[in-house]
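Note that one protein chain is taken out, while the other chains of the complex remain in position.
For clarity, chains are labelled A and B in written order, and residue numbers in each chain start from 1.
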């Protein structure tokens, strides 16, 4: 860890004013400090926003909810409204990290956490994300945890968040405060960039921008929601593959299916074509299999991570079977109450 | 930077580099080495303490961020002559071997029991709604942020189970 100036922000204005090319915001710190210890990140100024008022509440936002960026992952998962109306989010949060980390990690920080690609973490290795232009040691390296969708020749790193996958399935949006105090709202696919030839640029946030909230739409009443995470041990491990699903049935047909995937891509992955294929259709194994083929049609893998195709395919079908009633629901699939 | 903390009920002040983790502040600056450093990256749980009643990894936070916070470490739970019930149960269940992850396990269990009392669900909860029922599988999932390489897991959970609301 390099020396840095520590600034405890007393307002968002103050925090924004301290921002700069060599500054980093710290909220929970669970990923930033991890990276600073290894000098993967070397900010010269660390701006502590963890004590700012008004960022740690969950409030009604029309029919939806506004989740403050400083709401802890544990508190978000435990909130009665989230548990009842957005169970996929609670499930995803609870599948992530550990109890200790969830008590510290913030909503905004979770969205902005960095990849766990081992080559990004190893400063002895080339990494275009850490050191633009240095190359990608992951190419031709150990690839088990790498992404298979949305990658580029310069970067194959996967986004590690569970929470963000559920938010993507819930079609959440992100509120961003610009340094001049104005707020703009981005869809999650607008927030995250794909790596292309600049894997170091991960989001569309500009200098001084601060994520202030995550906005949830109205609850998908009558939906079946689930988060299925496959990992190398039973707990406390990053996803090999995860699937978040929010599925609403209309009579015997799928009214709407919103799926998102973790472990597969540089950002929580959503494929509109897949959702569209499912809408209005009668659930069947064949339909689900075809949708999974579509999801994975453009996947790029090597021998080390090819298994992710198969895992994703199987997990997606299993999740859809439970969500549409083709198979009995197990732990991890929850129903959101019928419309009042 | 000067920092004031309330550690185990006692006001403590220290002057330290901004880079000092809360863990290193406790171990190296405040003479409280009961909190252990196993990985320094939030991957093992040996450094678990309570901050304002909540369990966290003290390695993944800076001391300077905790001005005025109430910190509870293993030393604050009970000394060798006045062990808390949970500490006693770890001894009688042999819920440890080398002892290095032990303070973290005990602090994590303490925080975890409070979370369960507050109704917080877990990854393995059948339903997200309603009271948390601390079965062995629930305790195991909730304690999975605390690795024990000696692998005393079944005995650690036996000790914790003796301290759940259901068992009392």
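One rule holds for everything that comes next: a contact is a pair of C-beta atoms (placed from the backbone, for glycine too) under 8 Å apart; a residue touches a chain by one contact, two chains touch by 3 or more.
The criterion applied here is as follows: contacts and distances are computed from a predicted model.
Asker: Out of "NADH-quinone oxidoreductase subunit H", "ABC transporter permease subunit", "ABC-2 type transport system ATP-binding protein" or "Xanthine dehydrogenase", which one is the UniProt protein name for the chain not included here?
Answerer: Its record in UniProt gives the absent chain the protein name "Xanthine dehydrogenase".
Asker: Given that one chain is not shown, which residue among A:116, A:198, A:256 or A:290 touches it?
Answerer: Going through A:116, A:198, A:256 or A:290 one by one, A:116 is the residue touching the chain not shown.
Asker: Looking at the full complex, which residue from B:53, B:68, B:99 or B:119 touches the chain that isn't shown here?
Answerer: Per the contact definition at the top, the residue touching the missing chain is B:99.
Asker: If you put the missing chain back, which residues of chain A would it touch?
Answerer: 1-3, 37-39, 116, 118-119, 121-125, 137, 140-142, 144-145, 230-238, 240, 307, 310-311, 314-315, 318, 328, 330
Asker: Would you write out the residues of chain B that touch the absent chain, in ascending order?
Answerer: Touch set of chain B with respect to the missing chain: 17, 19-20, 24, 27-28, 31-41, 43-44, 46, 73-75, 77-81, 83, 87-88, 90-92, 94, 96-103, 106, 124, 136-137, 139-141, 143-144, 146-158.
Definition applied: only the chains that are shown with their structure count from here on.
Asker: Can you tell me which positions in chain A touch chain B when the two form their complex?
Answerer: Chain A residues touching chain B: 1, 3-6, 8, 26, 28-30, 33-34, 37, 46, 48, 50, 74, 77-78, 83-84, 87, 90-91, 94-95, 97-101, 103-104, 234-236, 331, 334.
Asker: Spell out the part of chain B that touches chain A in their complex, as residue ranges.
Answerer: That would be residues 1, 17-19, 21, 40-42, 45, 48, 54-57, 60-62, 64-65, 67, 108, 111-112, 115, 118-129, 140-147 of chain B.
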